[in-house]
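In this view, the complex is presented without one of its protein chains, the others remaining in place.
Chains here go by letter, A and B, matching the order in which they are written, and residues are numbered from 1 within each.
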Amino acid sequence: MIREFSYQAPRKQKELLDILASERENARVLAGGTDLLVNIRLGLQHPRIVVDIKKIREHTAIRFDEKEGLSIGAAVTINEVMENRDVQKHFPALVEAAKVLASHQLRNRATVIGNLCNASPCADMAPPLLCLDARVEIVSDSGRRNLPLEAFFAGVKKTRLTPGEYVERIVVPPRWADAGGGFRKMKRVRGHDIGVLSVCLTKKGPLRRVAVGSAAPTPVLVGEFRGRVSTEEVIRKAMRRINPIDDVRGSAEFRRFLTRRYVAELMKEVR
Amino acid sequence: MYADKDPGSLKVVGTPQRRVDVLEKLTGAARYTADLKLPGMLYAKVKRSPHARARIIRIDTSRAAALPGVRSIITGEELPYRVGLYIVDKYVMARGVVRHFGEAVAAVAADSIEIAQRAVDLIEVEYEVLTPVLDPVKAFDRRSPLVHPDLGEYEYVEAVFTPVPGTNIANHTKLRKGNLAKGFREADWIVEREYTNPSVQHVPMETHVAIGQWGPRDQVTLWSSAQSPFTVRNLFCHAFKLPHKNVRVIVPYVGGGFGGKAGIHLEPLVACLSRKAGGRPVRLVATREEEFSLLPCRSALTYRIKTGLRNDGRIVAQKMTMFWDAGAYADYAVNVTRASGYSASGPYEIPNAWIDAYTMYTNKPFGTAYRGFGHVEFSWGIERHMDLCARTIGMDPLEFRKVNALRPGSLTLTGERITVNTGNVTKCMEEVAKAINYGRLTAREKAREKRTGKKIGKAVAALHKAPAMPPFTSTVVILRMNEDGTVTANFSLSEIGQGTYTSVAQVIAERLKFPMEKIRVCLDTDTEHDPYDWQTVASKGLVLTGNAAILAAEDLLRRAYGTAGQILRAHPRDLDHDDEKVFLRHHPDRSVTFREMAVGYAYPDGNGIGGQIVGVGRYIAQGLSNLNKETGQGHPALDWTYGAHGIIVEVDPETGEYNVLKVASAFDVGKAINPECVRGQAVGGMLQGLGTAVCEGYMYDTEGHLLNPSFTDNKVPTAMDLPEEVESIAVETPQIDGPYGARGVGEHPMIAVCGALGNAIQNAVGADLTHMPMRQEDVWRALRKKTSINHFITRCGFGCKR
Partner (left out) sequence: MKRAEAGEPVEISLRINGEKVTCRVPPHVTLLRFLREYVGLTGTKEGCSAGECGACTVLFNGRAVNSCLVLAVEADGANIRTVEGECRNNRLSRLQELLDKHHAVQCGFCTPGMIMSIRDLLARHPKPTLRQIQEGIEGNFCRCTGYVQIIEAILEYTGQLKKKGELKRVRG
């Protein structure tokens, strides 16, 4: 970095909340740093203070139990999620998406929650977490609230977080544990790349959920489908929900084609 | 240089010796330019234009200048110096107008990089935005705005280039061979099509870096990541009217160049900042984003080919029109145009040929040399076109290529007669065809198609290239014997990763009959201490420097024998040597060691004779000539390296997704001096070629902003992108005047990969592509016969970062 900022790494959540409350818009939360530090370098963000949340022990926790479900703390990296046995056993869709997120060394730093808070339309962890009906636990010095993930995204690179708040953890409810899941991501090379389009589908019992990335200003949940539903019906709904554009990564037309194709493939594959 | 040695007796040449340059690279001790920190050094940052074409109304540097720690600020207005390789058309920084997105308009040197950045942020520039010239074909229109209204006043190399003042044509290269009209009259078929490719970034892993120190009495020292230290010095001295003895250029380890570091780039800028900062050294390290638009790229090409064919498969006439998109400055693009203009047909004989190759100025980042020097780009068109022609007459494309391939007796486009020693392109094609089981699917491949539902296609494409260089290009090798009888070699090819230093060391060891361990090659280059070399480009290094090395080794031995003859009281003709000593052939026990003579021989009484044993070898390209400006006829080629790629690809007929299953590559290298070095070039170049074919390329919006100036949206191949199988083959038809028969092969592996891939995709699923790169979406569109996305102009939406 050649643009200066202050830095603080509180060890207690209370301390963190105090800093966020007093610094408001001037503070940026640092977890993996893989988006934040790039944005600061490019002059896209100008925080006065960078607040490192990794020293707070609860943030590094990843837990699963049958009552609460899966809880992923704010400092848990992509690789930690991928390597976690409970995740591997109960949430295969998360592993699928994590595997193709950037490169190994980036996954060693990048966090799941950072990926969501960056709120890029192409955030790889968003489609599976939308499909798994994850909730976002938001904390500030005035209390806590939680939102379903689909309500958390507000636009391109925008979330519902207000100054003073941060995401403490996300929780995947137990009802989606052991759901079958699949993830498709179109990349321009076979090596690490941002998704040109991605689709996730999870299925548990009679329930199916489908989400699409890089096809609208935010990752979108197509919806929840119960019982016998035709592939055509899911595709039709997906087409209504997405709103892709032409950009350097691909055309809207191609993205619509891929959405159809991937949904059809996943409807067949995930049983 | 080949005939004087029986190839069967070679000991070092032809063996896979370890590289001479990697020890420090493996330990992290290798110092690249950005690793140097000089006492008192200042850090520089550049203010760049956000517009493609604009008039600079005002630059206010006062707030930046007031910042503590800022030591110098420069703008174009105070730098009336023009630089240029072939056309002297570029100011050190924009003056009055900016001509491309990302062009430097001001620069700062400060005590720290933080202060420099803050100062750059505080510089205010007011522009009047003008309509940019973006399309190289529309730039041809007489009504088009002019990128360089002053073109008529620029200095240029008149013997070689033809700029057209009052237009955007930076150069027009013509070639006329035979009688085109007659050729077309004899044709049974005429096939015409246009092929395009965008600008591409070289992506050396080390970005451009320069440190400049302009001391009292105009003594200038430049440390640079440049490929060509002597060219940097020459152009620098020309621009600033300084004697060459005043300017010293030092090139330490270089982290890849691929042509992008061949010219002069950041050096004048840091030197001017240093001069204004009272002579303190100033360092500028280009960011990766700057690498894409402050520094040059490869030119885009629009290539129209019209071919007359006979039913028997012979090409009888071909008209070729090239529009090279030089971008804002001519740099190397005019010479790319020239070099392509005399080899534009690929390695095929065209009896009646007509080429008009235009270098067009546009308001985009400018083009420079890039591995292949135009051949990667035009080969895309030619090799796609060869398949189209073959299909037109119902002939197998490989057979069609063989029918038309250059062979002994053929005349090249410039009228050079091919001989049996020129090399064998047909053999290259046959070898790769064999390696991919061309013309059929194996049982395993058929089973794979059935299993996957995908289609497998195969194709072969051929290539050729000669070094593009002045006909009088020269080089020097100096050998010095150390006190212990080991030998240190100095020459000025920058070791940028290509491995030539290792091969030249092998040539020296071979000719001296010394083991490799006794040869030390100086890896960094310093114009103050090292002998001249024109540039590290064109795949000419091994041939020219290798020959100079043989001459230097012979010179060294001549001196050693002279001294030994005196000591042994024998005629030098009666002497022989091994790696330790010089001895009498008829009395091998009467000898004197090199160690005793290395820096002068001393008799027991103290009398001395000889002096340090040194050897100097100079070599200059021989028999080459400038080309006739009207007809393009002449002798431009030091040698021709031929080659071919065979590709197997698997394509999903629904989605356009494809996997490259195998690439087999063959090159007629004459003699593989170091087979592992050849393989390193063959595989590395092939993958770089695949990058160009599959995913790389600049994209602009309608205002000329570059939309993908980083690795986020300009992907390069990773280890995951390797074909499943890679095979490299060396054909060895000795080059009679090459060192031990060798030819260069640095650039060639990158050429024709794209054409081979495009043809293999078409053979698999019928997708007919005329633009590269071939992204999955492009194949998908071609499968649906949709018009391809316009790669030059695209809208910017939420998915991309500026």
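Criterion: a contact is a pair of C-beta atoms (placed from the backbone, for glycine too) under 8 Å apart; a residue touches a chain by one contact, two chains touch by 3 or more.
Remember, it's a predicted structure, so these values are computed and weren't measured experimentally.
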| item | value |
| --- | --- |
| Chain not shown, its touching partners among those shown | A, B |
| Residue among B:L10, B:A30 or B:L411 that touches the chain left out of view | B:A30 |
| Of B:V254, B:A505 or B:M772, the residue in touch with the unshown chain | B:V254 |
| Touching residues on chain B - with respect to the absent chain | 16, 18-19, 21-32, 34-35, 37, 114, 203-207, 253-256, 258, 285, 287-288, 423-424, 427, 431, 496-499, 668, 670, 672, 675-680, 682-688, 710-712, 716, 718-720, 722, 726-734 |
| Chain A, residues in touch with the chain not shown (by the definition above) | 1-9, 30, 32-34, 37-38, 40-41, 48-50, 52, 54, 79, 102-106, 108-109, 191-192 |
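Note that in this section only the chains that are shown with their structure count from here on.
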| item | value |
| --- | --- |
| For chain A paired with chain B, centre-to-centre distance based on mean C-alpha positions, whole Å | 43 |
| Chain B residues touching chain A - in the complex, by the definition given at the top | 113-114, 116-117, 121, 289, 654-655, 694-695, 699, 707-708, 712-713, 715-721, 775-777, 780-781, 789, 794-801 |
| Chain B-touching residues of chain A, taken from the complex the two chains share | 2-4, 42-44, 121-122, 156, 186, 188-194, 196, 214, 217, 245-251, 254, 257-258, 261 |
